[in-house]
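Apart from one protein chain that is not included, each protein chain of the complex appears where it belongs.
Showing chain A:
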Amino acid sequence: MAGAVSGSPTVLEARGLTLDFPAAQGSLRAVDNVSFTIRQGERLVLLGPSGCGKSSILKAAAGFLSPSAGSIALRGRPITGPGPDRVVVFQEFDQLLPWKTVRDNVLFGLKRKPGLSTAEARDKADAAIERVGLARAASAYPHTLSGGMKQRVAIARALAAEPEILLMDEPFAALDALTRERLQEELVGLAETLGFTLLFVTHAIDEAILVGSRLHLLSAHPGRTVATFDVSAFGPGSWGSQDFEHVAGEVHRILFGGALRRSARPVLQEATYV
């Protein structure tokens, strides 16, 4: 566990979390007896193959699913439904409201916050838009933005709402490789500046190690905990380093049982020497 956060208060805690889905015959177990703790300022990544229930765990944290056994609690209070204290950034681009401009989309996330004046909300929204570098696009409609910009707006909207914990469900999976990399770096930068608490779901090992401070590995059908890793030492600068490769290989071996086949990641400067 990262030393910086080991003494911090617990934000989100799952204890023996079990999630079932109604299926044709009875019910289908998606997540089986998963436990984890996220402390303030920590970035926990749920990592696993498709079918490991990582998105279901995130949905339970958001309050869209209720556990069939075990518990999931935010700052000690059991989660009973969705609320703006746990904001989700989805993978889909259509998470932005197409009828609202970028600024109004961000304001949309602030409207239900009690005791916030219109002027304060506007300032918060503009600050969040500035943070993700979209100040110039503040009055644009979402359909005029690229995929990367749309996800930046979604992140700005989530940040402006100042949730207890940020929940991200493969937010960069629908982006091209270069944009994805840039957004991963930006996200880590924002996390280091703002110190927010993050639960991040992905099936990409590289992304998990870069973004997370701790990894929680899950097996598929049903989702069960297989291992946890402390990866707080790795940041955007460490991609390709020996330690990084070692951890990535180890994670791959645990999850898939074989040697890691490196994903084609564009390394432009090296390519020119070849």
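Just so it is clear, a residue touches a chain if its C-beta (ideal position, glycine included) is under 8 Å from a C-beta of that chain, and two chains touch if they have at least 3 such contacts; residues count from 1.
The working rule: contacts and distances are computed from a predicted model.
Can you pick, from "CoA transferase subunit B", "ABC transporter permease", "Iron-sulfur cluster assembly scaffold protein IscU/NifU-like" or "phosphoenolpyruvate--glycerone phosphotransferase", the UniProt name of the chain not shown?
"ABC transporter permease"
Can you tell me which of A:14, A:30, A:88 or A:247 touches the chain that was removed from the display?
Answer from the full complex: A:88 touches the omitted chain.
Pick out which of A:28, A:97, A:135 or A:194 touches the chain that's been left out of the picture.
A:97
Among A:27, A:144 or A:241, which residue is in touch with the absent chain?
A:144
Under the stated touch rule, tell me which residues of chain A contact the chain that is not displayed.
Looking at chain A, the ones touching the missing chain are residues 62, 64, 82-84, 86-88, 90, 92, 94-95, 97-99, 108-109, 111-112, 141-144, 161.
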